[in-house]
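This view holds just a subset of the chains, kept in their places.
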Amino acid sequence: MRLGSRGALALFGIGAAGGLVGDACHVATGTTTYLDATLPFIWKSQLWFPVAVGLATVTTGELRLRLGPPRSGRDPAEAVTAIGSVVALYALSAVVTDEDPLAATVLIWTLAIVIAARFGGGMPALACAASAAVLGPLAEILVVEADLARYAQSADGLIGVAEWLPALYFAFGIVAARLAEILMPR
Amino acid sequence: MRLGSRGALALFGIGAAGGLVGDACHVATGTTTYLDATLPFIWKSQLWFPVAVGLATVTTGELRLRLGPPRSGRDPAEAVTAIGSVVALYALSAVVTDEDPLAATVLIWTLAIVIAARFGGGMPALACAASAAVLGPLAEILVVEADLARYAQSADGLIGVAEWLPALYFAFGIVAARLAEILMPR
């Protein structure tokens, strides 16, 4: 694994923690509701959720490093800003859930594109973002189909998941790719 | 024309597309409502709207290039961030329409000033922003007076248009000026 064990562990922890924080916002505002309580809850999330986000972060980061040589720069402040940007976008999506879906979707997509322009780096990062934007919502559609959780009626227009969900995963993919570049062993 | 035909065409397209996206948000949340359907609709806008925004973008960009030599730097990522910033501000103004006008106005103005500090460049850009902040709302006041469209009651305190409208046009002027610098022929 090009991430190395430390890089993978760090990405897993960042993804799981960020997922827990964002998901707590979604549950708090009613954007999402868990329908199943088979596993224990960690804060407001079923145990499988932070594990899935952590693994997705590691997978996306590893994909980034296999797609091409990392860009330079290992500024810890950039890592903090990148993580903060996507967690802020996550929290913002929880806050605008009751707004008109079109306006919410344009807002989240536009900010996702700003995040991509700031932290993205050419085709490898774009490929990570695009695959996250497709696979992430697809996985959540399966979660909804399996009656494990559901989205609020004001935010379930995309086969049961939120219209802005691909944008959030797009930003996630950009940031996971950048973190992989910053955290990889050298 | 200092923009050149390609630069003018690009600015027209960017302005028209951005206008359509932002206006769709305004219509979706009820910030604005069209009262006249003489011309065909393009998505949620009457045809004259994207044309007017496109022409305003070209005019503002051309004004920028006549006011002084362009600054250096032609980074495509900066263009994407600049466009994204003003479209995000546009969408945000749609989302906060039902909030208190003072808080909404302070929020939009403050973010417009942050955009100006990031993308602005001295007096030429400031002149573009100031003229857009005056002429844009003035044009929209005429649109409202002509009963072509109206603003929501919660956002019509400035002679019938939104209190935060000058701030949105201020940011538009800054970004149109910067795009002109980036897109002009060299």
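Which chain is which? They are A and B, in the order written, and residues in each are numbered from 1.
Here, a contact is a pair of C-beta atoms (placed from the backbone, for glycine too) under 8 Å apart; a residue touches a chain by one contact, two chains touch by 3 or more.
These numbers were taken from a predicted model, which means no experiment stands behind them.
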Problem set entry | Full count of same-sequence chains in the assembly - 2 placed in this view | 3
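By definition in this document, only the chains that are shown with their structure count from here on.
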Exercise. Using CA atom averages as chain centres, what separation in Å is found between chain A and chain B?
Worked result: 31
Seminar exercise, completed: As the complex stands, chain B meets chain A at residues 21-22, 24-25, 28-29, 77-78, 80-81, 84-85, 87-88, 91-92, 94-95
For this session: Provide the residue numbers of chain A that touch chain B in the complex, in ascending order.
Result: 96, 99-104, 106-107, 110-111, 113-114, 116-118, 120
